Each structure stands twice: as C-alpha cells, then as structure tokens.
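A single protein chain has been omitted from the complex, and every remaining protein chain is retained in its original position.
Take a look at chain A:
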Amino acid sequence: MAQMTMIQAITDALRVELKNDENVVLFGEDVGKNGGVFRATEGLQDEFGEDRVFDTPLAESGIGGLAIGLATQGFRPVPEIQFFGFVYEVMDSISGQMARMRYRSGNTVNMPITLRSPFGGGVHTPEMHADSLEGLMAQQPGLKVVIPSNPYDAKGLLISAIRDNDPVIYLEHMKLYRSFRDEVPEEEYTIELGKANVKREGTDITLIAYGAMVQASMKAAEELEKNGVSAEVIDLRTIAPLDVETIVESVKKTGRAVVVQEAQRVAGIASQIVAEIQERAILHLEAPVLRVTAPDTVYSFPQAEEVWLPNHKDIVNKANEAMNY
C-alpha cells in the first residue's frame, strides 16, 4: 500500500496497463515529454518510449479519429482530451463514430478506447475548462462513462476501463487530483464498471452522488448525523450505465433520496436517476426525490464559482427538505 493522490493513482494505472499490454498507446496534446498538463502521464514516455506515449497536433477531432483508426489495427488507445470542455470538437468521433462502431459493423469491429479527460470546478480555471458535460456522453448508446471520486477507485476503474473492449469516457475531476491522499495498493486490481459503491450506510435518506459531489455528500452526511438523520451515501462511480439495482435497493430501505450533481439542473444525469427511482420504487417513497444541482446558467465565471457550485450545505438543506416533507 502507498499513499497516493488521485493523479498519482491514475499515472500508476496507466503504467500498469502500458506494462501489461503492448497494444496500449497513450497520446494527446502534451502528454509525452511534458508528462501532461496535470502530470498525469509524467515519466511514461521515458519509461515506455515515444512509440507508446506520444504527442499529437492540436486538434481534438483528429485525436478521436486517430484513436478509432489505431483501434482498427489492434491497438488499445488511451487518448487524452486536455479539458473536457473541448469535447465539442470531437463529439463526432466519440458519439458519432466510436460509440457506434460495434453496432454498425454488426458486432465485427470493436473500439477498445479509453478517452481520459479532466473536468470540474472549484479551481478557478478559465472558460470551458470546468464544465460538467458527462450528461452528453451518458445519452449516447455505446459508451460507458466513468467518474472516480478518490485515488483508490481511480486506479481500479481506470485499469478496468482500459481493459474494456468497448469505448469508455473516463472523466477526472480537477479538484480531486491532489486534494487528498488515499491508501492505494501498489499491485494491479480492478473495480467493475457499472457498479456503484455504498460509501456510507444509513437508514433515513439516500444521497446519490458522483465526482466531487461524493465528498460533499459525505460531509453533508456527517452534519446530518449530528441532527439525528442517518444518510446513506452512494458513489455511482460509473454514470453510464447506471447501477440502478444498488440505487433502488437503497431507496427501498430509506424511503427518501436526494440526487447530487455538480452539473446544471438540465444537464448531468440526476433526472435519469429520479426517473428510474419513481418507476421502480414509488411505493417505497416517503417524499419526492429531490435534486441538488448547479443553476441552469452557463458555467460560472471563475470568481463566482463559490456561490454557483453546489456544496455540502446545499445537500444538507435539500436532505432536510426531504426529511420534513
């Protein structure tokens, strides 16, 4: 075991897979010699060579096409999109192409691609860096969307994502990169994609979250506990496909739920979760399922992040609203 930040756990997972499988190739803007703008790929080009870890021209669509083409030749591409706000440039390669390849070829061509990309607010980035656009990806059949919330999950999920034979969008929250350390096994291990994690058991209300909102929910749960409310916290880990079973099981037990996301109310995946709960567990509900989200504006200017981004206080308030319904 070692104490690692999430970014170190990610680098470690990439190293494990580069070592394990000679078909794994890493590429993107400044991921080679520079080691990535966040140092996620630091030292990997030195260790594995320019043939395995390399820089590309500055063009996201080209990077997506490169990944697709390499996949047809038996490679296992792990491209990086520098910030997920830039995904619009590569939407066709992702949603229009790699997500559909297995289907359009009648299950004869698959795309074992893991697209890594940072996102998320709270670190005062310039425009189009922090936007939560996972909802766009979650709506595309053929993709899986993974969002780890801690170093341990980050490593196990990334190894699973790379080994998956279908395209995975792996989103890394920038605020979580170095904000805390965790015990992470040095050896390889995997965490199954599509499986949520019950981070905290509770009996009164279920808080369903992902990304940076997991920590906020944990903090909220502690405060709620002080007032005698026992909150169960579910970290989705994979937001597409959803682990509906785990969610519904928890809600049936607690009878109340709040879905928490950093994305705007019209975005993200909270609405999908609410819909699944009401279809499958309405007779168990003591109160409507409520959502904690950002307001439906364009992502905040850096100086307004503090008042704009949802936080643990919003979660406590919403949970109390559900408790007192």
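Everything that follows uses one rule, which is that a contact is a pair of C-beta atoms (placed from the backbone, for glycine too) under 8 Å apart; a residue touches a chain by one contact, two chains touch by 3 or more; residues count from 1.
To be clear about the criterion, contacts and distances are computed from a predicted model.
Novice: Match the chain absent from this complex view to the correct UniProt protein name in "Na+/H+ antiporter subunit A", "Cytochrome ubiquinol oxidase subunit I", "Pyruvate dehydrogenase E1 component subunit alpha" or "tRNA 2-thiouridine synthesizing protein E".
Specialist: "Pyruvate dehydrogenase E1 component subunit alpha"
Novice: Going by the contact rule already stated, which one of A:80, A:243, A:262 or A:314 would touch the omitted chain in the full complex?
Specialist: A:243
Novice: I'm checking contacts with the chain that's been left out. Which of A:3, A:34 or A:72 qualifies?
Specialist: A:72
Novice: Decide which residue listed in A:144, A:256 or A:291 touches the omitted chain of the complex.
Specialist: The single option touching the absent chain is A:144.
Novice: Taking the full complex into account, find the residue in A:93, A:117, A:254 or A:293 that is in contact with the omitted chain.
Specialist: Counting the whole complex, the residue in contact with the absent chain is A:93.
Novice: What is the set of chain A residues that contact the non-displayed chain in the whole complex?
Specialist: Contact residues on chain A toward the absent chain are 25, 51, 56-57, 59, 61-62, 64-75, 92-93, 96-97, 102-110, 141-142, 144, 164-166, 194, 241-245.
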